[in-house]
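One chain of protein is taken out of this complex; the other chains stay put.
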Amino acid sequence: MKSWLTTTDHKRIGLLYFFTAFAFFLIGGIEALVIRAQLAQPNGHLVTAETYNQLFTMHGTTMVFLALMPLSASFFNYIVPLQIGARDVAFPRLNAFSYWVFLLGGLFLNASWLVGPLFHAGTLNVAPDGGWFGYANLTERQFSPGPNIDFWLLGLQILGISSLAAGFNFIVTILNLRAPGMRMMRVPAFTWMTLVTQFLVITAFPVITVGLAFLMFDRFFGAHFYVHEAGATPILWQHLFWLFGHPEVYILILPAMGIVSDVLPTFARKPLFGYTVVVYSGVLIGFMGWGVWSHHMFSVGLGPIADSVFSATTMLIAVPTGVKIFNWIATLWGGDIRGTTALHFAVGFIAMFIIGGLSGVTHASPPTDLQQTDTYYVVAHIHYVLFGGTIMGLFAGIYYWWPKMTGRLLSETLGKWHFWLQFVGMNLAFFPMHFIGLLGMPRRVYTYSPELGVSDLNLLSTIGAFLIALSIFVFLVNLLRTRTHGQRAGNDPWGGATLEWSIASPPPVYNFSVIPTVANRLPRWKTEHHEPMRDPPATPPAPIHVPGGSWWPMLAAFGLPILALAPLTHTLWLALVGAAVLLAGIYLWAFEPFEV
Amino acid sequence: MTHAASAAAHHTSLGLDSRKMAFWAFIGSECLLFTSLISTYLVYKGKSVVGPYPHEILNIPFTSVSTFDLLMSSLMMVLALAAVQRGDMRWGKIWLFSTALLGLVFLGGQVIEFTEFVHKGLTLQTNLFGCTFFVLTGTHGAHVSVGVLWLLTLWVRALQGKLTQANAMTVEITGLYWHFVDVVWIVIFTVVYLIQ
Partner (left out) sequence: MNEHSQNEHSHPTADVYLRVAAVLVILTVLEVGVFYVPVFHPVLVPVLLVLSGAKFTLVVMFYMHLKADSRVFTFLFGAPLLLAAVVMVALLFLLLGALTLRGAAGAG
């Protein structure tokens, strides 16, 4: 127990990220099921409009910040150091800090479901209810007097710190901790995409931090950053949010793209087609991702110049995305394909992501977007890219790397059930939404009338959602069964090309008994140019120093939610306590002997 | 010495110090933070619907002195680094302390300035100028405070004999932070105070 609380081992932190994020994924999923149950029939009355607002807000916020980002982070943690031949990340304690901040931030946000009575309101009454994008000036105290938005903005500030800290850590890890011979152009695609993602994190998060800080000053200290009467414009929030928000969607998809770029070659037994192009288009997507944010704001009326520019950049960004898709297909082409569950998910990813990308391009054009924006059509888009894309990609990663992380293979039979149920379920749930939206049903409204003519489609969609839930249940059964019944994985169950497969599953604390020297991009494969490398010996030839754990990152992390409680409860001394805890944590951390 | 330390601290793949690299990344990230604040200041410039307005209240001579003070603190900082690098801890301590002291003077100046503005009727709640001005310069001031705390910590460590030539990299990184904060002030001084 203590060794888990104080751990600084990237593998353990990776597992902690996984289980925590998966728990939040289940919570977000339950919220989605309630939403779908409410919408199963016209004039539904399962929940009130107020509860509905909280449900969709918490669903979106949870899935983005507490499920998908940290599930990706679980692979950054576990896999990246293994892929580059390192013994840990560059700053193991900072890594632990990131995890604890994430956990506490997530708990802080979700506590809002339960603590209504403390704020003289019922339970299920003070959860955030302004949408995951929290548009100003609806979020101002004047229009949202309760603590709902406070939970949201303080929770997001906390989570931002976690992501930023991890961002610096992984950038340095990938640039500076590569094994000898592991040049940048030999780094596996997943690690490359992790690097691009982290650059997006460290540049995009400060912008939302500022936007949220303004909101904080408005709500707690009576400032006017988004108050129209004071001469301000709420559009400022939209710009700051989407300046962050669009890079954020690439933060969500690039890791999944990286996973797929590693899974496909393994199961097609062919090197990734056009590795260099895949890497560069990932970098290009990262850059271009910064130049399209206003496509979320066409309905604001930005004027013809801005509309045209952002429409053009948005259409252009589909090009590097398309390039990647062709590379993946070409990787499969003529390959010696093994239809494992991981491959199913990877191929499912490609197919679903194409559909999501296409609907994206349709709302790149302002005139059509004006018909689509704020309707269920956009909901269809985001779920094809985020569920069909990110989640499918993450599941490909789970089936692929679970054996490495636990030493046991997930059941392929259950895996196939999981895949097909999820695949059918998601298309049933999200494809009808295209029509529901085009027929005129707005998003974020808690019910609809039968006259709209979308009742059957909505029912279909709800059935799909419950199929997805069933598929996730199958996955959980698979996880549990694997603990005891899973086949032993050995070092390398798949015949992978990259370094993580050269060591035991799960790897020993020190990862590599001897740091490997890398001579090419596919070190463990035999190609026309080279023989496979020799795996490091099972026992280290010389003793290896492994850093001990530390309590202080966790202590420092606790300072943040305490600090956040101060404005929430209007208690000054909590701010002082929070700051003191944070400082104490940092000082103890800085001065404790800790040799990496 | 076949332990992780050799991999992490000594033979890094770029031959660069990991902490320094992380710090440069952090500074890059901070660029976006301050840009968002400065952009907002500029966007809302001249949009306040009630006074006081910038030209009525900003005290250029006073702030010029603060600016000079911060520039000099940057000089002290590099001198501290140079001293520590050549192992001259006596001057290292003196310069570190002077840097922190000048930082404190700057903060004192900011306190005086803010108090005066409040007396003249400019608060966070007054108008958009108040919002953007206080949050921008306040964020900068918070960065200076962190820097002062950090510098004083190093100074105390040096007094205790725990900060030596071997820790020159620590001083260098502290300097990176400190100079960055100075650089941000260079921009703020121009954009907020001189271009009204």
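Which chain is which? They are A and B, in the order written, and residues in each are numbered from 1.
Keep this in mind: a residue touches a chain if its C-beta (ideal position, glycine included) is under 8 Å from a C-beta of that chain, and two chains touch if they have at least 3 such contacts.
Because the structure is a prediction, the values reported are computed rather than measured.
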### Task
Can you work out which residue in A:197, A:294 or A:359 touches the chain that's missing from view?
A:294
### Task
Quick one: say which of B:24, B:53 or B:114 touches the chain that got left out.
B:24
### Query
Which positions on chain A touch the chain that was left off?
171, 175, 180, 183-184, 199, 202-203, 207, 233, 235-236, 239, 243, 290, 294, 300, 302-303, 306
### Message
What does the interface between chain B and the hidden chain look like in terms of residue numbers?
### Response
13-16, 20-21, 24-25, 27-29, 31-32, 34-35, 38-39, 42-43, 47, 60, 64, 67-68, 71-72, 74-75, 77-79, 81-82, 85, 172, 175-176, 179-180, 182-183, 186-187, 189-190, 194-195
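To be clear about the criterion, only the chains that are shown with their structure count from here on.
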### Query
Hey, how far is the Cα centre of chain A from the one of chain B, in Å?
33
### Query
Across the complex, what residues on chain B touch chain A?
2-5, 7-9, 11-14, 16, 18, 21-22, 25-26, 28-30, 32-33, 36-37, 40, 43-44, 47-49, 124-125, 127-128, 130-132, 135, 139, 153
### Message
Help me check something: in the complex, which residues belonging to chain A touch chain B?
### Response
86-88, 90-91, 164, 167-169, 171-172, 175-180, 182, 202-207, 209-211, 213-214, 217, 221-225, 229-232, 236, 240, 243, 510, 515, 540-547, 587, 595-596
